[in-house]
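The other protein chains are all here in position, but one chain of the complex has been omitted.
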Amino acid sequence: MGDFKGHILPGVFLITLGIWWTTKCVLKYAFKNQKQTSYFDPKALFCRMEMLEGIVLVGMALIGILSGQFIPGGPHLILYNYKENQWVRLLDWHHFTIYLFFGLLGVTNILCSIRSLPPSFSKLMLLNALFVEAFVFYNHTHGREVLDIFVHNLLFLAICLTALITFMELFIQAKITVELLRTSLFLLQGSWFWQMAFVLYPINGNPPWDLVDHNNIMFLTICFCWHYAIAIIITGAIYAFVTWLVKSRFTRFCPSEVELLKNAEREQDSEEEM
Amino acid sequence: MGDFKGHILPGVFLITLGIWWTTKCVLKYAFKNQKQTSYFDPKALFCRMEMLEGIVLVGMALIGILSGQFIPGGPHLILYNYKENQWVRLLDWHHFTIYLFFGLLGVTNILCSIRSLPPSFSKLMLLNALFVEAFVFYNHTHGREVLDIFVHNLLFLAICLTALITFMELFIQAKITVELLRTSLFLLQGSWFWQMAFVLYPINGNPPWDLVDHNNIMFLTICFCWHYAIAIIITGAIYAFVTWLVKSRFTRFCPSEVELLKNAEREQDSEEEM
Amino acid sequence: MGDFKGHILPGVFLITLGIWWTTKCVLKYAFKNQKQTSYFDPKALFCRMEMLEGIVLVGMALIGILSGQFIPGGPHLILYNYKENQWVRLLDWHHFTIYLFFGLLGVTNILCSIRSLPPSFSKLMLLNALFVEAFVFYNHTHGREVLDIFVHNLLFLAICLTALITFMELFIQAKITVELLRTSLFLLQGSWFWQMAFVLYPINGNPPWDLVDHNNIMFLTICFCWHYAIAIIITGAIYAFVTWLVKSRFTRFCPSEVELLKNAEREQDSEEEM
Partner (left out) sequence: MGDFKGHILPGVFLITLGIWWTTKCVLKYAFKNQKQTSYFDPKALFCRMEMLEGIVLVGMALIGILSGQFIPGGPHLILYNYKENQWVRLLDWHHFTIYLFFGLLGVTNILCSIRSLPPSFSKLMLLNALFVEAFVFYNHTHGREVLDIFVHNLLFLAICLTALITFMELFIQAKITVELLRTSLFLLQGSWFWQMAFVLYPINGNPPWDLVDHNNIMFLTICFCWHYAIAIIITGAIYAFVTWLVKSRFTRFCPSEVELLKNAEREQDSEEEM
């Protein structure tokens, strides 16, 4: 894992999840707002999507675990080397643990989608997965260079904020703003993994970053903010596209009276939200 | 207390409490979901269980206090040695204080179950007990080895998270997800006490852990997560078992119409929760 | 302020406030529960008490400010000595600032009781006063001995917890458990001021505490918890006494039917709370 690809892979996973969750969240909101005029009931669709999401999560976790354990030089599921009396590649086991909890999240998603568990349990497992991810990364960087620790700390910060939001969502019914905040933080996490890959493992003969130069820390501080700005803009673009799509696709044939009714109701909704 | 048995004992207590609270919480949830079809009213049962719980908690606290004070070499309720002008075995008094607050929790439980106090007071005392436990453990490890401090800090983290959840529950009506999160953290606390016993006081001639080797810290980080994974799996198993038990035992003779009604209502409940 | 009396005085103030707020809170709760059977309307009484509370708070703040500024050697309202180019007794100005905000709280209480401000503003000013108190004490102990800093940190902890609870109360309607938690923390603050007075400024020729001995820190850790246990017991005693008083004084002549009705309703209330 401690290489370029090992940071690109979770970045891909997290950005995929972030884009997917943003889309799902905006879709739900758009269908809810459209429901007076729409002839389409999305409930069965969302239920099938939950199951698919669970399966994809389990798949991602398996890919992450297997590629971490069975790469050349990986631990190959051996935790302790009794001959040399030492632990075997603990950092890989750290990643294993994180993937394991995201796998558990996938299993919970599947169980929720087939009604074996109440639907809120998948949010609970998401919180657990985020907590474990934050906890592991906090204890992950012993003895490294100051810039290496700093970029991991920024990741830790992003995960903690996501976990805090998920924690609050357990208590209080989520609104769309809160959900989009959470999903945009997932995008931030993912793109930050990519930034970490390029900072810590330069490719194509690029000169490596100076890991003890404080100016690099100063730059990565604002770089982190710019990543977040991009995450916000992507979230906004998804919001605009999905809202437009639902409006144009699912309300084509509604008569003009219904259209008027819809507008009146949307105004009311907006005011309530205000 | 500073020995193997002194860490196994609170572990047993906490795991017992964790399993018991998980069972109670799932039982309440299952009976609530079954109430349309069930001929059994669990209210009186739960009230008696509250009292029993209080008595058991007081008993546990007494066992903990007495075994800490009156073991050979214990403080025997003497706080200050005026001859030698020094405090007597303050670490034992630390444990005494923690047990004292769990005893107060037991007393509050009993008073709540006989309606002398509103029922929410037992949650308030649970918060106080957890706060005191976290506070004492935070100030407990002065001058020890780095691994000893680390395992205590992980315990402190688990207690703090439990206290935070209980604090939020004071303000916002608890849902089953939040309660199961809290009880699974109790299981984690208990099993972590056992882990601490095996790490700090090896038995049967096992070689002691190297208390200054950072690799051990790296391993215990993920070990903590694995303990939590086991706690989650135990919670899930209890959920599955209790739900199945209530469904099979208390709805045997219901006619088919009621069965259909029940299913319809359960679906509605699930959607509301969604 | 940096003497025995300077710590006893705020302790007296805080314990008075703590006992008074506990009594008021339980009184309100008891009257609310009794209102079906009681012939007594406490609204006007509570309104007058609010005003009295404000006046007493302003009085306390004035006593604190004046006794801090005009004792022999005090700053006498002089902030900067231009001759010697140095600040004049900044620690006394620290105390002045804290008393100032509690004075503002008193003024807000008076304005709320005469309806110039919404009643929730007094809670907002309480939060501000607690925040300022915590902030000042955090920056108060530069360059002192380790035990001196430790006892101030415990005070800081108690104030922060109180402020956190008050902050949450701004958002979510307070229940009696939360209010009693807050008032018991005020009792803890007050009694801890007394403990600090006896630890830092021993009187009557007692030998002073060793301010660098870690055993004293270990003892004061549990001493803090015991103070809190006493605060809880005092709160419980006030609860029992006030509940008994309201029940015996204000429901003497109610006919038996009403009595039955009342019991039924109280049961219902308890269950809802459960």
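Think of it as A, B and C in the order they're written, each chain with its own count starting at 1.
Basically, a residue touches a chain if its C-beta (ideal position, glycine included) is under 8 Å from a C-beta of that chain, and two chains touch if they have at least 3 such contacts.
If you're wondering where the values come from, they're calculated on a predicted model, not measured in any experiment.
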Open item on the list: Using the touch definition given at the top, which of the shown chains does the missing chain touch?
Closed with: A, C
Task: From C:12, C:170 or C:233, residue that would touch the chain that is not displayed - done: C:170
Open item on the list: Going by the contact rule already stated, which one of C:94, C:175, C:214 or C:247 would touch the omitted chain in the full complex?
Closed with: C:94
TODO: Taking the full complex into account, find the residue in C:136, C:160 or C:218 that is in contact with the omitted chain.
DONE: C:136
Task: Touch criterion as defined above, residue of C:19, C:71, C:124 or C:211 at the omitted chain - done: C:124
Task: Contact set of chain C toward the excluded chain (per top definition) - done: 86-87, 90-91, 93-94, 96-97, 100-101, 104, 115, 117-121, 123-125, 127-128, 131-132, 135-136, 139-140, 142-143, 170-172
- [ ] Name every residue on chain A in touch with the hidden partner chain.
- [x] 157, 161, 168, 172, 175-178, 180-181, 214-219, 221-222, 224-226, 228-229, 232, 239, 270, 273-274
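By definition in this document, only the chains that are shown with their structure count from here on.
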Open item on the list: Using CA atoms only, can you tell me which chain is the most central one in this structure?
Closed with: B
Task: Distance between chain centroids, defined by C-alpha means - chain A, chain C (Å) - done: 44
TODO: Find every residue in chain A that makes contact with two or more other chains and list them.
DONE: none
